[in-house]
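For this depiction, one protein chain was excluded, whereas all remaining protein chains were kept in their positions.
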Amino acid sequence: MSEGQTQLAGVELIPENGSQPAAQGGFKMFNRIADWITSERMQVINVTDRINEIVRKSGIRDGLVHLQSLHTTTAIFINEWQDALLHDVKLFLDQIVCREHGWRHNDPQFSDCERKNADSHLRGMLMGQCLCLQVRNSAVLLGTWQSIILAEFDGPRSRSMSIQVSGI
Amino acid sequence: MSEGQTQLAGVELIPENGSQPAAQGGFKMFNRIADWITSERMQVINVTDRINEIVRKSGIRDGLVHLQSLHTTTAIFINEWQDALLHDVKLFLDQIVCREHGWRHNDPQFSDCERKNADSHLRGMLMGQCLCLQVRNSAVLLGTWQSIILAEFDGPRSRSMSIQVSGI
Partner (left out) sequence: MSEGQTQLAGVELIPENGSQPAAQGGFKMFNRIADWITSERMQVINVTDRINEIVRKSGIRDGLVHLQSLHTTTAIFINEWQDALLHDVKLFLDQIVCREHGWRHNDPQFSDCERKNADSHLRGMLMGQCLCLQVRNSAVLLGTWQSIILAEFDGPRSRSMSIQVSGI
């Protein structure tokens, strides 16, 4: 195990043996809603560039960016953006939640939902609609192979994501 | 794709081509512990109103609310609050993790746990005990169909959630 100090221009970091906090400054916040139109029932969208553009616009250098999809039948998560893997991602999500399984949400006897989308709800619940990431040096902190993915589980629809950037 | 500017009273947002941050102000923080008594082994509880009440009390208008259940055999997540769907949620969680599967945590040869709750731990781990949401205009930001759900996987028990509201 080893611990390194991050090297980022313009951020004062304390020495390993220091005791005062790294950076102080006026706390700022920036909010945006971004929308996407989806075209498939299950679809994955790479939103990394869009989020980075909003982070850059925010003028916030270091902090957090919180992403929240406003729909229960969607999800936001991280993975490598590679065609073959995205095929596997959709196959996995399709298999881990069966579309037909006697779900009550799809049964007119128990539910007034006409979309028959119990599977979409369960996929959205499993993967989550929120993602919080670090902002460093006016960009979203991501590893080399990490992309931010918005997943549609009940499209085609219009989908909104609320993006909040906060920090210094 | 299109990007809209959120319309929220009292929050200064910068124009699309602006460069200064949206809102600045004194950073504030508010902490609470909330408790629930559960009555079933697996149970879902709609905590949305309770969380909104705490956010309103905090006096914080815009920021984040972080929810953390303090127990490994519970979870916090988002879904639509509909009886038929909640039945499906419990069925799905029951099926994705078998109660009996030769789990070592339940085996006296390997474990001193007398609750035989390996399945509860695995469900809690899968769904997660933390949820972070945006606060906008003194309320939790949620889509029309999004409710905040506390799930009990090893009840009946007394359960505590730590709630932290921070922002401006």
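Read from first to last, the chains carry the letters A and B; within each, the first residue is number 1.
Going forward, a residue touches a chain if its C-beta (ideal position, glycine included) is under 8 Å from a C-beta of that chain, and two chains touch if they have at least 3 such contacts.
Because the structure is a prediction, the values reported are computed rather than measured.
Residue in contact with the omitted chain (choice from B:Gln43, B:Gln82, B:Gln129 or B:Gln146): B:Gln129. Taking the whole complex into account, chain B touches the unshown chain at residues 26-37, 50, 54, 57-60, 64, 66, 68-72, 96-97, 101, 103-105, 107, 110-111, 113, 118, 121-122, 124-126, 128-130, 132, 160, 162, 164, 166. Counting the whole complex, the residues of chain A in touch with the unshown chain are 1-6, 8, 11, 13-14, 16, 18-27, 62-64, 77-80, 82-85, 87-89, 91-92, 96, 126-128, 131-134, 136, 141-146, 167-168.
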